[in-house]
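Complex shown without one protein chain; remaining protein chains in place.
Each chain gets a letter, A, B and C, in the order it is written, and its residues are counted from 1.
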Amino acid sequence: MNGYQVENVLVRDTFAEAFSVTGTRLIVTAATPRWAEIAASEVTGYGTSVIACDAEAGIEVRLPAEQTPDGRPGVAIMLYAFNQESLGKAVIKRVGQCLLTCPTTAVYNGVEQVADDKQLPLGKQLRFFGDGYQASKGIGARRFWRIPVMDGEFLCEDICGTFRGIAGGNLLIGGESQAAALQAAEAAIACMQECPGIIMPFPGGIVRSGSKVGSRYAGLRASTNDAHCPTLSARSESHLAAATRAMYEIVIDGSDFNSIQQGMRMGLRAACQQSGVTEVSAGNYGGKLGKHHFHLRDLLDKL
Amino acid sequence: MNGYQVENVLVRDTFAEAFSVTGTRLIVTAATPRWAEIAASEVTGYGTSVIACDAEAGIEVRLPAEQTPDGRPGVAIMLYAFNQESLGKAVIKRVGQCLLTCPTTAVYNGVEQVADDKQLPLGKQLRFFGDGYQASKGIGARRFWRIPVMDGEFLCEDICGTFRGIAGGNLLIGGESQAAALQAAEAAIACMQECPGIIMPFPGGIVRSGSKVGSRYAGLRASTNDAHCPTLSARSESHLAAATRAMYEIVIDGSDFNSIQQGMRMGLRAACQQSGVTEVSAGNYGGKLGKHHFHLRDLLDKL
Amino acid sequence: MNGYQVENVLVRDTFAEAFSVTGTRLIVTAATPRWAEIAASEVTGYGTSVIACDAEAGIEVRLPAEQTPDGRPGVAIMLYAFNQESLGKAVIKRVGQCLLTCPTTAVYNGVEQVADDKQLPLGKQLRFFGDGYQASKGIGARRFWRIPVMDGEFLCEDICGTFRGIAGGNLLIGGESQAAALQAAEAAIACMQECPGIIMPFPGGIVRSGSKVGSRYAGLRASTNDAHCPTLSARSESHLAAATRAMYEIVIDGSDFNSIQQGMRMGLRAACQQSGVTEVSAGNYGGKLGKHHFHLRDLLDKL
Partner (left out) sequence: MNGYQVENVLVRDTFAEAFSVTGTRLIVTAATPRWAEIAASEVTGYGTSVIACDAEAGIEVRLPAEQTPDGRPGVAIMLYAFNQESLGKAVIKRVGQCLLTCPTTAVYNGVEQVADDKQLPLGKQLRFFGDGYQASKGIGARRFWRIPVMDGEFLCEDICGTFRGIAGGNLLIGGESQAAALQAAEAAIACMQECPGIIMPFPGGIVRSGSKVGSRYAGLRASTNDAHCPTLSARSESHLAAATRAMYEIVIDGSDFNSIQQGMRMGLRAACQQSGVTEVSAGNYGGKLGKHHFHLRDLLDKL
């Protein structure tokens, strides 16, 4: 794979390939910023890849009180799944298990315009937990449920909207050591967390188990990307630069092409400036599986 | 429900009723304490109740480097499910999605004695991700897999053990306001997090959506515990003390009766000493559903 | 003191009285966001009030990598003192003890335009620690020092600028209980931390020891504000609303009137929306000591 040098970093001439998915956005508020954070962390946990999780989930942005519907501290989260049906199942279970249960929280739809056929039930279904004691209230065109719980009431919007988003945007960051590559990925994540419209669903936003399609074992559809494993450079054709001794991937899901591209741009720029970074790249499947392509060259052209 | 006063707090004369479940314990290590924490948080996320989650999961204890198998900072986690089969499915998916993927982590069995018929596959199954490049190594009677990934190798023990544990131990803490009840529950959680052998699987360890068996809606097996909802005191027979305006529950899962009892004791003592606490209680189903009973009276007798 | 109701909250018809001081702003970067945070926390610690500390200090804003001079994660901090001389002493000691020493950090001037007579030495003085091995480099009109340390080099700008700022802006938030007042103050702080140009120098941004001028003890120039102490309502003339059982103050220092006013506005709005808040007010000395007056009425007029 070709590339070009930007100071000490080899920038591969390649692109990230991403897929269309269905997404939603919720706003979780609580009595304190800490409880909003705890709630958001639990409800988006175990939500790294739709290959095995029911959804890809993460925190989009922290919201100070003046930016939330009820004037309390909040967090906006995003969840993505293959289609609206599977997303709906994941959302109702996650909200029921992790937010209905969580001290002081309330939940609001966070999608701006909600078409009639792009709705997921939220309070509409969870209200039955109230056993007849729940009450609805309408504010303008929006409807909310007040469900009695032991610390007062769980306020929950009737429905949330969905949208057609993109999953699988990605960056690869190689470094001269594991620690250097990790520091650079952390610096990239810190920038990308400030970008609206995206989440990085893996632990701490970072993945180390890059995969290739297929496997020598029957029935396994993906396996380790041996060309990117530094310990295999003597046994397998390596695609790593000679100086690269560890690589991390950042996977990005988002509401639209531009949000993901801007997140990748911020992450790439941050990564390239960290010491010990050897190369940056991106993952794709030859461009045939996913219809969204993010070329690194476009990101750096606009530096 | 009767009770007696301990200073300003009404201690209900009741007991927590808990159930036999299957549990496991894993030790997750990483290059830094922060990454061990991120990994443990993700892998135990969305793991509050087996009613709707695949497992109840949480952090048992942080382990400084000298207490882990590889001398790196670590965290011990516990997961509980109805039986060994469902636990096995949850563990392999969670470890594959949240630890195999997570920068710098390794995973070890954390159960002391492992009978042959009480094993769950760990590396034994995840190794296939290595696509033939994986390698096994034995240290004494234990076997490990080294699976190549982009940041080096994911070291994963071949299997982990299971044990017969207990789920659903609980405390109820009532306060003169939502904020007072929450502060007291937080103080209790801080003590209980120091107790070995237990986890508190709900968000931040605390639940506000106490439930009763049954519902006026057909098909719903549980609904809000209206007798414990402060906003319903005028509409439904209340079991709350007159001064109680909010209540929180702490649910405890653990490896054995004594660990849970000790955790409840520490939590109860801490809660009773916080300002604004009005009553402490526990939840049960009349003693007929769960065979493990934890009487509050036993806990305070040993103060 | 008069006031008017905004929903359930009594808004006192009063103003905060603040003072002219000298301030500076530094940008601290590090290899990871966590280390930038550790550095910023240490260097601004024990910096609550110039009555007894050498400076009032705090974190202004977290900076993702693309917003810092060296493309690494960073934090902007502010320090305030009575005059340029005392500020210079505090800055050089704090930076020497807490940043020169801290793993991976660099320090940059964070003041935009620096007049010749408004400079404090930074690298200009700390460079001597390099024992002759230090090197200077110029980038445009700015000068930096590279001081050899055990983890590489400490990069430190030659000087930083000062400006005439304001200290002692404040809000008072009363609640129906200690816990309710504290939650509201925390919600206000979470909003104010997003506002540029200001710091809240007390622990967690919040003060509980409001003071009045003078004391019955000779030589003490300030003592507890008994009119605001809920436990003294029977012994001393109380200025608290009948429902107020605890009050917190938020002290704000900032670069200019508008920044502080905007921070107070955000904090006031957030506080008024939290449950259990009884009153909001501000502290002054009759308007004779400080020349900057922030009227609450102006803040709410623009809601």
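Rule of thumb we're sticking to: a contact is a pair of C-beta atoms (placed from the backbone, for glycine too) under 8 Å apart; a residue touches a chain by one contact, two chains touch by 3 or more.
This is a predicted model, so every value here is computed, not measured.
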Residue touching the undisplayed chain, where the options are C:N8, C:N83, C:Q97 or C:S136: C:Q97
Residue touching the undisplayed chain, where the options are C:G3, C:P148 or C:G290: C:P148
Contact with the hidden chain (one of C:I166, C:A246 or C:L299): C:A246
Full-complex contact with the absent chain, from B:R94, B:R127 or B:R269: B:R269
Hidden partner interface residues of subunit B, rising order: 31-33, 64-66, 70-73, 183, 186-188, 190-191, 193-194, 266, 269-270, 272-275
Residues in subunit A touching the chain absent from view: 34, 176-180, 182-183, 275-276
For subunit C, the residues touching the chain missing from this view: 31, 35, 38-39, 41-49, 51-53, 93-94, 96-98, 100-104, 128-133, 147-154, 178-179, 181-182, 185, 202-204, 206-212, 215-217, 220, 222-226, 228-232, 235-236, 246-249
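By definition in this document, only the chains that are shown with their structure count from here on.
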Subunit A and subunit B: spacing of chain centres that average the CA atoms, whole Å: 26
Separation of subunit A from subunit C, taking each centre as the mean of its C-alpha atoms, in whole Å: 34
Numbers and ranges of subunit B residues touching at least 2 other chains: 178-179, 182
